[in-house]
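Every protein chain but one is kept in place in this view of the complex.
Now for subunit A:
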Amino acid sequence: MKSAPTLSSAFLQPAGEFLPGPLLELRKQRGTALVDMPLPTRKTENWKYSSRHLKLSDELAASLPSSGKEGSSLALPGYRVIFRNGVMVPEASDFPDMNGIRIQRFCDLDDQEAAALAERLDNTLDSHAVQMARLNSARFEDGLLIQLDKEAVLDQPLFIVHEVTASSAGSAYPRIYVDAARHSQMTLVEEYISSGNEPVLVNTVTEFVLAEGAQVTDVRLTLEGENVQHIGATGVRQAATSRFESHCVGFGGPLRRHDLQVRLEGEGAECKLNGVVVTQGKQHYDNHTSIEHVAAHCDSEETYRNIAADESHAIFNGRIHIHQDAQKSNANMSNKNLLLSTGAEIDTKPELEIYADDVKCAHGATIGQLDKTSLFYLVSRGIGRREANTLLTMAFINELVEQVPVEAVRDAVQLRLNDFFNQAFQEI
């Protein structure tokens, strides 16, 4: 049997020596563990549909330089932190100056803080399932540590813009760690953008730890270009009565992969995961989510919608795992898909794994196309075909777009969607 390809050693030479000692040490450790790591193949269950799109050529191993010109981004109404190629740009950032809220870049941590962080990094992610996240741990050059004290409330959303400047081939490894103490609240917006045209890999990890009663909303917007392979992982651990909301809106690329893992570890915790994916051309988007109901009386609600046009490929894999002691769990998952063209492909796998009996779990998945009668209804009332198609397609995801709690993001999404509709329904 042919042996599986392994991760090139070129990827295990991290740059950025400005990190404090304990984090450098952690990086080294993680790097050692990745030596000869087999790369996912078609036989790797959670990379079944995407492995052939993952192209880790040696030229991508180089770290992108942390300087370069700033690209375009959202109009930012509130607090913002700009990361360029995985390293924070302090002069472009605007931190909130509030009691009880500490935002620090990894490079600025003292040894004691860094040691405490090194201890906790990666603890939210199941290493087995998201092996690629370990590459981030071996390579990150900077990062953002956000700590909310007890009952601290961030009054406006915090925007974190991750920009890659692809004037040369290489990779970037942005990293965020959020620690929300009891009853604290915040909304975070992660925006991923790119400039330049050289092939680039973005490998990003965001972690959230929510203490009792904490409320965190994470909005994630993936808008990078056609030259960017994006592999992201988000890990969440929730204590009792905490609430986590995630809104992921993604537009396709050569490879987009996001793993979202939530563990409900305290009674009464709840999470809501929304996702919208839009792909066209030859784009590829793969969302993997996992919700672990570890404690009793937790609720989870998950809604993902994919739209695939042209020859693109969209994948959803949602897993709900109810542990033996998680009685009275309530879990709902819905995944609906719109296939706009016969060259396109949609694969979905909503999984349930249930070990407790007193639970309410349901999932539903559909793949289909726009309803002909609805189209006819609109057209018969004088609405043009293209507009009717746009209206109905928009209606398919609007419910989720509207729920994004940040107006600036909704506007940005709408703009991108308009472009998409113009192209997708051009010939109608």
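Things to note:
We adopt the following convention: a contact is a pair of C-beta atoms (placed from the backbone, for glycine too) under 8 Å apart; a residue touches a chain by one contact, two chains touch by 3 or more; residues count from 1.
The criterion applied here is as follows: contacts and distances are computed from a predicted model.
A chain of this complex does not appear here, and its UniProt-recorded name among "NADH-quinone oxidoreductase subunit C", "ABC transporter permease", "Fe-S cluster assembly protein SufB" or "GLPGLI family protein" is "Fe-S cluster assembly protein SufB". Check A:Ala10, A:Val35, A:Val153 or A:Ala362 against the missing chain and you find that the one touching it is A:Ala362. Summary of contacts with the chain left out: across A:Ala129, A:Ile354, A:Leu375 or A:Leu392, the touching residue is A:Ile354.
Touching residues on subunit A toward the chain that is not drawn are 1, 45, 324, 327, 337, 339-369.
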